[in-house]
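Take a look at this one; I'll ask things after.
Yeah, one chain of the complex is gone here, protein chain that is, but the others are all in their spots.
Letters A and B mark the chains in the order given here, with residues in each chain numbered from 1 onward.
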Amino acid sequence: MFDQQQREAGAALWRRPWLRAVATLSPPLLWFLVIYLASLVALLITAFFQVDSLTGNIVYQWTGSNFSQLFTQSVYATIIWRTILMAVLVTVTDVIIALPFAFFLAKVASPRTRQWFIALTLLPLWASYLAKVYAWINILSDKGVLPDIERTLGLPVTHLAYSTVAMWLVFSYLWLPFMIMPVYGAFERVPDSLLEASADLGARPWYTLRRVLWPLVFPGVVAGSIFTFSLTLGDFITPLLIGGSNANFIGNAIYDSALNGGNLPFAAALAFVSIAIMAVYLVVARFFGAFEAL
Amino acid sequence: MNYQLLTRRVVVASAMALMAVTTLPAVTLSAGAALGTPPTQGDGTLSSIGKGEGSLNLIAWEGYAQPQWVKPFTQQTGCQVNVKYAGSSSEMVSLMNHGGGHQYDLVSASGDADLRLIYGGDVRPVNMKLVPATKNFHPFLQAPSFNTINGVHYGVSYEFGPNVLLYSKTAYPKAPTSWSVIYNKANKGKVTIPNNPIQIADAALYLSKTTPSLGITDPYELTQTQFNAAVALLKAEHPLIKKYWDLASQEISLFQNGTTTVGAAWPYQTNTLVAAGAKVADTIPSEGATGWADSWLLATNAPHPNCAYKWMNYVSTPLVQAQEALYFGETPANTQACAFMNKLQKGGCAAYHANAPESYFATIKFWKTPLPTCDNGQNNCVNFTQWQQAWTQIVG
Partner (left out) sequence: MTPLATWVLRLFAVAVVALLLAPLVIIVLFAFDRSNVQTFPIRSWSTQWFSVAWHDGAVRSALWLSVKAGVGATVIALILGVMVSVGIHRFRFFGRDVVSLLLVLPIALPGIVTGLALQSAFGLVAVQLSLTTIIIGHATFCIVVVFNNVIARLRRTPDSFMEASSDLGATPLQTFRYVTFPLLRTAIIAGGLLAFALSFDEVIVTTFTAGAQNTLPLWIFGAIRLGQQLPEVNAVVVGVMVLTIIPITLAAKLSNGETSVKSPR
């Protein structure tokens, strides 16, 4: 009896695919709309309020002053450009490292080596992010591991801790696995036969690389770059922990406004700057077909 | 706004600590009347401390919830202590605001945050009868105007101390006598100062002695000209800065590594470094020092009021006050802590001025919130929002 009902319900669903679509898709979509999108909208609204400077409470009166402050004070342009520049630099660095590494994994290494190397590449993702950043402080500090090695080898001693170079190193390190994996995935999807065909048709390796392999791998690179770019854009802990005296990123400005300054509206305005930057990036990424490679 | 003028007076009065205990109630009364009443003034207080709720949520400065005294507290009361560390008064205020107000029980706020919390309605009156140890507090800390309004107590005074000049003994065999070392071009890349807008007051204090023509009398009350001079000094200092420290541990690491040789610090950093064998010391230079006077304030919607009262009681006792004082390097409110400090560390009482007269208290320029209204009533002082914006410009 119950089975019969179920069967009829199933048949009804089967006859009306849209009903099934609604049934499967509405819970996750509602979650995203009600919790995530609604929150983003709430944030946009907050960006048009101000806080009372004595109590730190939000005054619910419409004002564009947060945005005008953002665009008129040159320090924010400095902060925004510094962040974008670092995000680009980190992305490029990770691409340069990930391309040959992923190529090696996908096309050169034996299956056994591949399995090991993939596991080892992913291993850092399971160690605490904060502990990894702190480990870098222990490496780069003047009485840290790197200067000690340099002294032992008689090399000139570097003073990298608390500098922009340190931030670049640490960011590139932290996000490298997120670049390697999609690039590796892209290489893996390229059939070996295609490369052989190219060679058989007389293409030199460099030509094959540039005209056959690169176009196929490029979406993977863009997919990885979404992570490296966005992660750098939104981070405030790495600059705080290992940056020098010019380490204010958008993330830090947001954090300072929201938690130190108690100025959520201004933080919201800053958050929208990073949303805008990311939106531009995503549109471009979509153009290159990155979402299919995610 | 009128109430800001009077808030200002209250803060000034307390921070400079110029008034005797007898004049205190009068000043706060007149101030309170015009300020309006804090939103929670009429709220009832506990009449007796009941059974603990089993847990206690604190917002505290680094070093204010050390296992040495937290563990015995939990054993005695069954209250598990959760700590959220905050690095600035502003962060404490926003944690109290944004936590929904139902998260935290107590905050160890400094004088500059107290009034913002009290007038923001984030904290509620405390029944001092339930915290009997406060009877032994220094008279000037029993009802100071930064935590007591209209005779209503919103918090229990805790400890106070100066921001010090930390220096490497290798680089400075003799203690520097002036804050000028942190502004000296010769120290490029060797300086660290807190990443905190209130640092502008340190520059102003220095300028008040070195450039008397500016006429700075109070480092927290700056006219635009005075403020600009302080900001310019800090901007010129930027190339010397290795790092604007956000976390106390960063300054500790910077000195332990020998990366920086001089900086603005809390005694906490000095004590930790010395304990780890680093060759550093601290000093209060001739220009004087800014500082803090902390209180434990009770959140309006504290989820664990009984545990909160138990904590306020516990940290007011001489032993805990002495432990905290020696650990952080500050002066306890409880006069009986002196003997315990000497017991715990030879000469500890004198080293941290626990037996010093009120005049010592008066030498420290305590943190307070910069407001637009100056003491002269001319409304031409720079407010804290501008301090924050200028700080962003300085740090870049």
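Everything below uses one rule, namely that a contact is a pair of C-beta atoms (placed from the backbone, for glycine too) under 8 Å apart; a residue touches a chain by one contact, two chains touch by 3 or more.
Nothing here was measured: the structure is a model prediction, and the numbers come from that model.
Across the entire complex, contacts from the unshown chain go to A, B.
Across the entire complex, the residue among A:L40, A:V59 or A:L201 in touch with the chain not shown is A:L40. Within the complete assembly, A:L241 is the residue of A:V190, A:V212 or A:L241 that touches the hidden chain. The chain not shown here is touched by just one of A:F48, A:F67, A:F101 or A:F288, and that residue is A:F101.
Listed by residue number, the positions of subunit B touching the unshown chain are 57, 62-63, 66, 74, 80, 82-85, 87, 98-100, 102-104, 246-250, 252-253, 256-257, 272-273, 276, 278. Contact between subunit A and the absent chain runs through residues 6-7, 9-11, 13-14, 17-18, 20-21, 24-25, 27-29, 31-32, 35-40, 42-43, 46, 97, 100-101, 103-105, 108-109, 111, 114-115, 117-132, 134-136, 138-139, 141, 143-145, 148, 173-178, 181-182, 184-185, 188, 205, 223-224, 226-227, 230-231, 233-237, 241, 250-251, 254-255, 258-259, 264, 267-268, 271, 274-275, 278, 282, 286, 291, 294.
Methods note: only the chains that are shown with their structure count from here on.
Averaged C-alpha coordinates give centres for subunit A and subunit B that are 39 Å from one another. Only residues 53-57, 69, 73, 75, 78-79, 137, 141-144, 159, 161-162, 240-241, 243-248, 253, 256, 258-264 of subunit A touch subunit B when the two sit together in their complex. Contacts from subunit B toward subunit A in the complex involve residues 4, 7, 87-88, 90-91, 93-95, 97-98, 115-116, 119-121, 196, 238, 241-244, 246-247, 250, 253-254, 256-259, 369, 371, 383-385, 388-389, 392-393, 395-396.
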